[in-house]
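For this depiction, one protein chain was excluded, whereas all remaining protein chains were kept in their positions.
Labels A and B are assigned to the chains in the order they are written; within every chain, residues are numbered from 1.
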Amino acid sequence: MIDRRSRTQRFFEIELPAAILIVIALAPYAWMAITSIKPTADIARFPVVYWPDEPTLIHYADLLARTTFPKNLLDSFIVAVSACALGLGLSVPAAYAFSRFGFFGRRFLMTQFLTINMFPIVLMIIPLFVAMRSLGLLDTVPGVVLGHATFAIPFAIWMLTSYLNGIPKELDEAAMVDGASRVQTIVKILLPLAAPGIVSTGIYIFVASWNEYLFAMMLSGQNVRTVTVALQMFIGEYTIQWGLLTAGGTLVALPVTLLFLFVQRHLIGGLTAGAVKS
Amino acid sequence: MKRRTFLAATTAAIAAPAIVNAQGTTTVRWWYHFDNPQHSPAELIAKFEAANPGIKIQAESIPWGGGNDYYTRLYAALVANNAPDCAMVKLANMSRLLEMRALEPLDQQIGGWADASDISANLWNLHKAPDGKRYYVPLQYVVLYLYYRVDLFQQAGVAAPKTFDEFLKAAQATTKGDVFGFGMRGGAGGHDHWGSFVLGGGATFEKGGMVTPKALEANRWFVALGRDHKVFPPSAPNDGFRQIVDNFKAGRTAMTIHHVGSANEMVDALGDKVSAVPVPRAADGKGWTSFGDESNAIFASSRNKAAAFRWISWLSTNESNVEFNKFTGQLTVSNKGAANWTLHPKRFVDASAQSLAIADTLPNVPATADFLRTVWPTNMQRALLGQIQPDDMMRAIERHYHG
Partner (left out) sequence: MVSSRLTPYYFLAPAILATAAIVLYPVASTLWMSFHDFVLYRPFDVPFTGLRNYERLLADEAFWISLWNSFVWVGLAVGLQFALGMTAALILNESFAFRSLARALVVVPWALPSVIIGLMFTWVYDYNLGLLNDILLRFGFIKSPVAWLADPDIALYAVIVALVWQGFPFFAVIILAGLQAIPGDLHEAAEIDGATRLQRFRHVVWPGLKGVILTALLLRTIWVANSLDVILVMTGGGPGYATHTLPLYAFLRAYSGMEFGYGSALAVVLTLFLISVAAFYVRRTMREAFR
């Protein structure tokens, strides 16, 4: 793209706002990270301690060595990746159907997918618990994954449908006229074009699962325990383990951020560049 | 009685093949919550299992989540017929669990337990159900007392208060600059603070007990501490235990009400500058302080009641109970265990013991849990903010309990 703006103009119009944006996004997180390296005595002190005299990694050491946190991170990762795969696997075909076909019950079904998501989840967790118990899925990875994936499906279908609607139908129709099968058309034409949308929907499901607490609390137990539940363990009846909590909170955000950095570099950029040129 | 024998017979019939596996071991599922997840009951369990071959304890740590998560999980598990054999429970939930017919009466087993007499009769009485039976085995407890700053009191020339009037004077004398006289807890759980002055001042949970002239006056006096005398920090309506403890530690308040569970962190932060006395009493000598309980109970659905009782009674026995309290920072229920107590500085254990005389729990009825979580905080906050009159608050509580 041609850019006729001067350097100063660019600085004020792009780089400075971008820097402010990063500060907004990071400030509370940074405060948590700083808290996590304070000795316990400095955490709740008046006046506020901005930077500890003796930064310490003791909370991280305790977190990794004396709690189940590392295993919980792994559990969360397995659950989130599986929920993401399952969620996309179910919602991409559904979104394709909604976007490319006019059929009986289309609007009804689409609305139903939305309606079902409007119920406050909190009231559904006890029936859900009973249902999972009868399916024998309590405290198993598939149980939590199924919970996260199904509750993400409606969102995913809707997002994907609107991305797919943005891709001209004429493209795949032309391909099919040229003799490509439906599956070929989907795999070769539609999916690459919809890739940014699919990736961001995938990230959406991943993050939703990564951060989800209520289902994870109800459906998991000793075998599977996600980080959100593990973090909640640091908030007791009479004390909050601030050191452990902030250390855990600091670590929890890292995988998603790194994932995003990776996706950013290797998927979205390349794929859109390819798609746009076609 | 008949029903129970029938139930016992059927459960025994069903249970026999289920509880004993090939090696002849019984597995007892037990739910617990510890404030610090670095603590694990694994050592205690290993000790118990060594002494009781044939019983395996499967301990499950459940997030406390302000009490909400723990009990949501428990009720859901009971409804789904997936409850553990035994679990840590509190008195506030006893009547609800009884209504669900979820609890197993333990009188018979307690009768056959030699160390039951090591737990004081007072404690057993506090844990009795309204129907006179015993469903809970006490595990640990705390009693709320008044923390005060020795140094700030000296500077202001006041002594630790014994009566409400002295309390007000001390609070006013220590409220200056950055410091507020009393760190009041207005968020959920703060009924403890209110109770000391309003229940201590004559209000009761009997029908009409919240709206007697005396009760209304006591509540007006308490609300006035915040609204007129301004001895509470402005953040009081939303403050929880963490804020009152942190504010006191940071030197922003001169008094607050909490219990021995925070004594060690208070001493770490303030050293000799902090001490404790029982909460002040009304002019007529009446007083009230909150008894914070924790027990174990066995569920009616359990197929391993005998083994479960072995475990929970063992946890409440002398050394093992002392060990257990090292994880939780509370007080042992065992008289022998209390005799040489080293977990907290003596002045705080003494203040707890002296407070036992006026320590009580809230009524053991289903409405109490909701009173704690929503009715009290919402109305107290609105009264402190001047959105409703103090008397409206008392009428709302009366309505909640008596319609």
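Keep in mind that, in the parts below, a residue touches a chain if its C-beta (ideal position, glycine included) is under 8 Å from a C-beta of that chain, and two chains touch if they have at least 3 such contacts.
The shown structure was predicted, so the numbers you read here are calculated from the model rather than taken from an experiment.
Of the options A:63, A:159 or A:224, the residue whose C-beta touches the omitted chain is A:159. Within the whole complex, the absent chain has one touching residue among A:40, A:56, A:150 or A:239, and that is A:150. One of A:41, A:114 or A:187 touches the chain omitted from the figure, and that residue is A:114.
Residues touching the missing chain, restricted to subunit B, are 66, 68, 71-72, 75, 79, 96-97, 99-101, 186-188, 233-239, 243, 246-247, 250, 252, 366, 369-370, 373-374, 377-378, 381-382, 384-385, 387 (touch as defined at the top).
Across the interface with the omitted chain, subunit A contributes residues 1-3, 10, 14-15, 17-18, 21-22, 24-26, 28-29, 31-32, 35, 44-48, 89-91, 93-94, 96-103, 106-107, 109-111, 113-128, 131, 146-147, 149-151, 153-155, 157-159, 161-163, 165-166, 169, 181-182, 196-197, 199-200, 203-204, 207, 210-211, 213-214, 227-228, 231-232, 235, 240, 245-246, 248-249, 252-253, 255-258, 260-261, 264-265, 268-269, 272, 275-276.
Just so we're on the same page, only the chains that are shown with their structure count from here on.
Taking each chain's centre as the average of its CA atoms, subunit A and subunit B sit 39 Å apart. On the subunit A side of its complex with subunit B, the touching residues are 41, 44-46, 62, 66-68, 125-126, 129-130, 133, 138, 217-218, 221-222, 229-230, 232-241, 244. Here subunit B touches subunit A in the complex through residues 33-38, 58, 60-61, 63-67, 69, 72-73, 75-77, 79-82, 178, 241-242, 246, 249-252, 259, 261-262, 265, 268-269, 329, going by the rule given at the top.
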